[in-house]
Each structure stands twice: as C-alpha cells, then as structure tokens.
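Here the complex is missing a single protein chain, while all its other protein chains stay put.
Per-chain numbering from 1; labels A, B and C assigned in written order.
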C-alpha cells in the first residue's frame, strides 16, 4: 500500500480566465508544483536543489492530463502525487487534483534522470529509488 | 493535403529556468497560444471572441505532450497547428514546436464545444467545422 | 500599532531564471498573491469573491516595487501586507518580502474600489474600511 503525498494550492483570481474558472494553461503548472513539492518533501529538495546541489537533472519527456471538472477559487485544490511507473532511468508521477471531494484533473508526468552538467541520462540514484518505491502505486 | 498553420513565438530569458532552457510549465502555454492564434486566424477569433461574442465555449478535456528537445531563446520557436481528429462535438489539435529545423515538442490537445453560458456540450457549428476540415491531417 | 499580516510563498525552480534567482516578472505576482491572501483572510474573500459575490471591483491604478536582494528557492518567502494609505475610494497596500530575515523587495500597490458590473468608482464599504484601518501603518 503506497503512501499518498498531498500538496494544497490556493487558487486565485489571477489563475482564472473570463469563464471564471482556472485557465487550462495553469493546470500543468499546478501539477509541476505538486511534483516539485513531493521532491522537496521526500527527496531532500525540489528540482532547484537536485540540479544545483547534487548535479541531478530531472527533465520531463512526457505529460498527459485529463481535465475532468473546472477548478475554481471556491475550494482549496488538493493535489496528490504518487509514483505510477519506475524505470531504471525514469519515473512517471501520477498527479490528481481534487476540490471539495471531486476529481478535477488527473495526469501522468514522466521525468528522466540526468547528470545535469552533461545533459546525459543516468540511473536513478539508489537513495532516491528507495523513496520512489515507497510511493509507488500497484 | 491539409494546410499547416504556423505561429512564431519569441522565447525569452523569463521563459527559462536555471538549466538555461525553457521551463516545462511554459510549453503547454506556448501550445495553447498557438491554438488560440489558429482560432484567431481561421475561426474569426480566439477563445475570447468565441466565448464573449458568440457564446461558444471550447474547454479542454485532454492534453498530451512529448518533449523531444530543449527549447531556448537562441532560435525562434515555430509552432504548427493542424487538426488531428474531428468529432461531432470535439476537435483534437496537433501542435508541433520546431526550432532551427529540429522538433522540440509535439502534442495533442482536445477541446469540446459548449454553449458557453450553459456550460453544456454542443455540436461544432457548421462554419467552424468547414474550416477545421481544411486543416485536418489524414 | 497596526497588525501585520504575513503570507508565505514557496519559491520554486520554475520561478527562477538562468541567473538562478527569481525572475523579475514573478515578483509583482508574488505581491499580488500576498494582497489577495490578505483580502481572503481579512475581508471575507479575495478578489474573486469580492467581484463575483459582492459586485465589488478592486482594480489597481499603480504599483511601485524596489528590488533589494535576489529571491531564491533556498528559503521561504515571507510577504507582509499592511495598509499604507487609505482614501475614501482607494487603498494603498505596503508589501514587503523577506527571506531568511533579509528584505528582498518592498512595494506599494494602490487599488480603487468600483461597482464591478458598472466599472464605476465607489466609496470603500464601511465594513471593509474598518478592517483596513486596523492594518494601517502610521
């Protein structure tokens, strides 16, 4: 049974478009913020720290998002993050966004691991792999 | 043989992250800008005009993007937009981003058509369908 | 002695530019987020609620920001919000951003109050004025 990390986002006026709901282009950014928060909480630091302090790059190779219901400022947006797939050199995160108990969007986001200053792919470091395993959903 | 619409984007310093390439979260926004520019050029107006002047909403239900190569400010970003799939109430756009002749990202973006003030799905209006057909790739 | 509202922001990789510090264009947005959080906490709702539920618009007429030191993801960004000036139809907020005890930026932001659906200026409602007075710095 995997642990499920959650990250809360306060949706604001500035995130909304004239349809009075969050603009589509903001949602991938919310998902990325949730993944970065996961890394910050569980991998000893978000992308800024992985890249600058540990020379570990984590560029994205794919994102896929299904938009299920509009997101609005009327409720907190709760994003859950789990590991959907774990390769030797890549990880796919599952992100789901809920408001007021209802699913608003869900998506998959695949990152590869690189030696940052060489922009060359690498195996996932053992300590990071151990943590990702714990958050893996069957 | 479908017409291929292109939209040029000037990538800037502010679009880039500390890896000196465009931040992942900016790329879906570039794609949306390209689709909106297509609507502006060919459908008589982008989403702002469809929604406010024609009561036609076009919410997204899915986006899928493959990131093939980094995007940088060193070259213009040329986004091509074509119609990949055309349903009775939905359209899937294909967006490809090239820099200096190389493919940087490619993705599919599906919008449904709605009666905007009722947030209810509707058939694609005939005049819009005619235009979308002309931009359809086999 | 005025109460000082604070709003914490998690600065991320995506907020930073290739100089490895927050991009200038993000900082006004951080300030706006802090003011909106103040309204949310103290005025019964941020701009979304004022506009849509109470027909109160709060458009900005001026912003002035001094950038004192770079902002980075290495520390939480603590934004304090207070009322600097209070007119009959406008309010000027003072926003200061600190990281690790040091001042990173400070600015003034003036909003006028409007009847939202008429886009016409109006007096600040009495209940809102009472709250703003409590947060006024001499």
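The definition used in the following text is that a residue touches a chain if its C-beta (ideal position, glycine included) is under 8 Å from a C-beta of that chain, and two chains touch if they have at least 3 such contacts.
The model shown is predicted, which means the values in this text are computed figures rather than measured ones.
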item: Which displayed chains the unshown chain touches; value: A, B, C
item: Residue of C:14, C:57 or C:73 in touch with the missing chain, whole complex considered; value: C:57
item: Missing-partner contacts on subunit A, residue numbers; value: 13-14, 16-20, 23-25
item: Touch list for subunit B against the chain that is not drawn; value: 10, 12-14, 16, 20, 29, 32-33, 36-37, 40, 46-49, 51-52, 72-74
item: Residue ranges of subunit C at the interface with the undisplayed chain; value: 18-19, 24-25, 28-29, 32, 48, 51-52, 57, 59-67, 70, 116
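Convention: only the chains that are shown with their structure count from here on.
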item: Closest chain to the centre of mass proxy, which here is the mean CA position; value: A
item: Rounded Å distance between subunit A and subunit C, as computed from the means of their C-alpha atoms; value: 28
item: Approximate Å spacing (C-alpha centroids) for the pair subunit B, subunit C; value: 33
item: Numbers and ranges of subunit A residues touching at least 2 other chains; value: 29, 32, 48, 51-52
